[in-house]
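These notes are about the structure you will find just below.
Complex shown without one protein chain; remaining protein chains in place.
Chain lettering (A and B) follows the sequence in which the chains are written, and residue indices restart at 1 in each chain.
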Amino acid sequence: MRSIVGLFVIIVILIIIPSIDYAFGQEEPGKYLDRRALIWNLFFRMMVVAFTIGAVVSGTLFWLCWRFRESNPKAVQTKYEQAGEW
Amino acid sequence: MVLELAKPRPIWQIMFSTHHTDVGLLYLITSLAFLFMGGALALALRLELFFPGPQFIADSMTFNRIFTVHGTTMIFLFILPFATAVGNYFIPIMVRYKDMAYPKLNAIAYWMIPPSAALMWLGFSDFTWYATPPYSVISAPAPAADMWIFGLKILGVSSILSSINFIVTIMKCKHPDMSLGQVPLLGWSFLSSSMIVLVAIPTFAAALLMLLTDRLGVSGFFDPTVGGDPVAYQHLFWFTFHPEVYVLVIPAIGMMYEIIPRFSRKPIFSYSSGVFAFVLLAIVSFSSWAHHMYATGMSFTEKTVFMVGTLAAVPASAMHVFNFLATMWGGRIRFATPMMWSVGGIALFFSAGAGGVVNSAMPLDFITHDSYWVVGHFHLFVFGTIAFGSLGYLYYMFPYVTGRMYNEKWGVIHFILAFIGAVMVFFTQHVLGLFGMPRRIFDYPPFPEWIAMNQIASIGAMIIGVSMVIFLVNMVYSTAKGKPANMDDPWGLGGKYYYPYQRKNPHH
Partner (left out) sequence: MAGHSTWPEWVYVGVVIALLVWVGAEAWEVERLVEHVPEGAEVIKVTGQQWFWTFEHEDGTKEIGELHVQAGKAYKFEVTAKDVNHSFNIPDYVVLMDAIPGRIHTVWFAPTEPGEHEIQCREYCGLIHYNMRGKLIVEEPLS
């Protein structure tokens, strides 16, 4: 339940709020779009996504290396070794 | 075994041989020699950039020549020949045939490399490995520029010849009992990359010829004063070289497909996904070239098309990552040196790809284009993925080539130092690019952040340098005096080392 609320908050922050900002943005002399803000904002939002996915992928890789290392006390022969197909 | 330093074969026997293992050995030694030569150039660059202001490199032109030759060497004289070495050794074995389809052509393709390398190194051109006009036409010093052009022309022909050999050997010479769907994934990786080469390289051959005739003054393809367009070269160049970077990475992923299942003691999770991903990547790699040209005044629509084309290639690469992770799941993994290099390679492959997705977003290119972000990004691919995969595979094939085992402890130390060094150099360079440092500059203003990050990167480069010295000593010593390996199962994994029908070199 908490993870769904967390996901919802992230989606709102990353997608909906910037879209609303853009929809209401307008240009007049003296109040032009600041390209720095737009571009860096996109960059930082993408960094959030990239690092989240990076954490998931590298976390999975770490866990796989740890759990399935052959020196792990829980290590068992793979079913291919047991079947003699290895 | 083809290389036994304790009982040497006459050198002329290897040089004039057309047997696939001997040609493979020639490619292997050549590629490793250039890995060290190109790496030495890189260390020189990083040392120079340790502080702002000139250090020991006399002037910017020398610096420019060094980075040009570094880049050209690493791509054309290390990565491609190393992959060709592996292909030469193992494709005939994988498809259960006696040699490559055209052994003499194979040897000719190899022997084109030393003269090209000589042309390139003796010329020592300065116009970056892109050779973009108008600089390369009107401003780059001769004869270096022309020597580079001729050198690369010859290398392109060599590449095409070995690709033809790989394709025909796999598709037409495979054993009658073997279907294409039983060819190992390493074989499929060579099939895919060879197909890309056949389509992509001729475009560059045309571009080189146009560059040469422009330089000679007989044409004006890229000269705006007579109606030409410098950007046309960039289209031709990148139409070749974006697919070409996939030619570089696909064999390395194929090599990981040999190592990861074997050291996890399981078959690959999904062979068909691997095949599908290789073929899809080969096709889609042609749809993204102008993402290198976002800053050349392309229209919004053009940029969008190429962004979509770039993103379209990501799922195929992601499928390989999934395949590797799913293979390790439920395995019983031996973390010997080859496995460490492959797993480290996947981790860095993912980081490189993530940074690439950021680049492909058109507006973010305004931040990253031609900055150190790009340098960090592509080095995570060429060093972090391709060199890691290649070095891991080199350790894996070491017993096969020499009959001896390398020193495992020093192999692990090599990996750990190289990984730490790679992270220190290339992750830092991403941030350096965000702070605005352009690439290809001999010197930089003394901004404190730039100085600090350049120093971290230089220290990381030195660590990589130390690891490569360890590697060199390990390789040479173990080839001459290493313990004889158990050729059926050098790592004691319990499975087959190579395909049971492996061929022996007829000279042994």
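Here are a few things to note about the model shown:
Keep this in mind: a contact is a pair of C-beta atoms (placed from the backbone, for glycine too) under 8 Å apart; a residue touches a chain by one contact, two chains touch by 3 or more.
In this text the structure is predicted, and so the values were computed from the model without any measurement.
Of the candidate positions B:A33, B:I108 or B:L311, contact with the unshown chain belongs to B:L311. Interface note: of B:F51, B:F335 or B:Y444, the residue touching the hidden chain in the full complex is B:Y444.
Against the chain not shown here, chain A presents residues 15, 19, 22, 25, 27, 29-30, 32-36, 38-40, 42, 45-46, 49, 53. Within chain B, the residues in touch with the undisplayed chain are 59-61, 64, 126-128, 132, 134-135, 138-140, 224-225, 228-231, 269-270, 272-273, 295-297, 300, 303-304, 307-308, 311, 314-315, 318-319, 322, 326, 357, 360-367, 369-371, 435-436, 438-445.
Methods note: only the chains that are shown with their structure count from here on.
If you average the CA atoms of chain A and of chain B, the two centres end up 29 Å from each other.
Put simply, chain B touches chain A in their complex at residues 264-267, 321, 325, 328-335, 343, 346-347, 350-351, 354-355, 357-358, 361, 363-364, 366-367, 494-495. The part of chain A that touches chain B in the complex is made up of residues 35, 38-40, 42-43, 46-47, 50, 53-54, 57-58, 60-61, 64-65, 68-70, 75-78, 80-81, 86.
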